[in-house]
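Only one structure is covered here, and it is reproduced in the block below.
Every protein chain but one is kept in place in this view of the complex.
Here is chain A:
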Amino acid sequence: MTTIDRLLFGDNQFFGVNHMSEEKARAQQMRFQDIGAVQSVLDAAYDEGIHTFMCTTHDRVAQIADHVRAHPDRYGDFRFFPCMPYAHKYANAVTEDGMIGAIKRFLPDDGFLDAAFRGGKSFARKDIEGIITLLVDAEMKMFAGLSTPVIWLQNVVVDLLLGLHFDEAFRIFHDHVRSKYGAEPGFITMNAPLLASRLAGLGLERPLICANYNKIGFRMSGGQDAYRAMLESGDVRFVAMSVLASGAIAPREAIEWVCTQPGVESIVFGASSRANIRATRELVDTFWGDARVDARPV
């Protein structure tokens, strides 16, 4: 079983994502316009013992990947947990080119889709499987040669598929990530209890799920009780995100709460300074034991 550090470093702060304030998001975008500023925060996290970078497949992450690849001595334990796809580029493409046009735009130019479309009106299973696996491979290119022990499907895609009852896509993603990358497939969602029941229906054993988990129940669709029941069941491996609810809860209170909940394996957090990274790590150390120790027993 893939082991996961207790504390993972997220990337929202680098790319102008702030769920509380557009002003703060813009200020962060300005500060991190220079990729060197991003790298120096990542270095600070690494030196604080946080070795996993959970990141979108944003174009700028490719520069980070290049940097890490170029300095193997500096980043011996550096792990990427890619989260795909970077949804905005697809959403914008759908607006411009429609569904099919957008998919075509991101597939390698090997004529696969053209052949599939010429093949007839119906999508065969191999067509859908081909499209999903090619899209995954396109997103994974930037991480070639780097350690990617977990590969995540982003919540906007997971939740879209969930509502469409398109569960087969989860299995295709799962099988491809396991077989081609030898990695653990993960699913990010805003609807964790519903997703957990569907993944169980597919027969996936203890799937890895990442979702908001915070004391005030912010963006935990299905409700806090359903989340707790899911975690108590032990049927999923769980990474908590948005633990601070975008800053609505004070750090100490937020981290104490999540660390005392059953079934949470890991926490993903974002920070923009070494002081905040250290403060978060120390809080997790306080309530959870040493955060730098890899792999809680699961």
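We take it that a residue touches a chain if its C-beta (ideal position, glycine included) is under 8 Å from a C-beta of that chain, and two chains touch if they have at least 3 such contacts; residues count from 1.
By definition in this document, contacts and distances are computed from a predicted model.
> Quick one: find the hidden chain's UniProt protein name among "Glucose-6-phosphate 1-dehydrogenase", "Multicopy suppressor", "TldD protein" or "Gfo/Idh/MocA family oxidoreductase".
The record names the chain that does not appear here as "Gfo/Idh/MocA family oxidoreductase".
> Just to verify: which one of A:Gln13, A:Thr148 or A:Ser246 makes contact with the chain not shown?
Spelled out, the listed residue whose C-beta touches the missing chain is A:Ser246.
> Which one touches the absent chain: A:Asp5, A:Asp159, A:Glu184 or A:Glu265?
Going through A:Asp5, A:Asp159, A:Glu184 or A:Glu265 one by one, A:Asp159 is the residue touching the chain not shown.
> Who touches the missing chain here, A:Ala37, A:Ala62, A:Ile128 or A:Ala229?
A:Ile128
> Against the chain that's been left off, what residues of chain A make contact? List them.
Residues of chain A in contact with the hidden chain: 15-22, 25, 29, 88, 91-92, 94-100, 117, 121-123, 128, 156, 159-166, 168-169, 190-191, 194, 216-223, 245-248.
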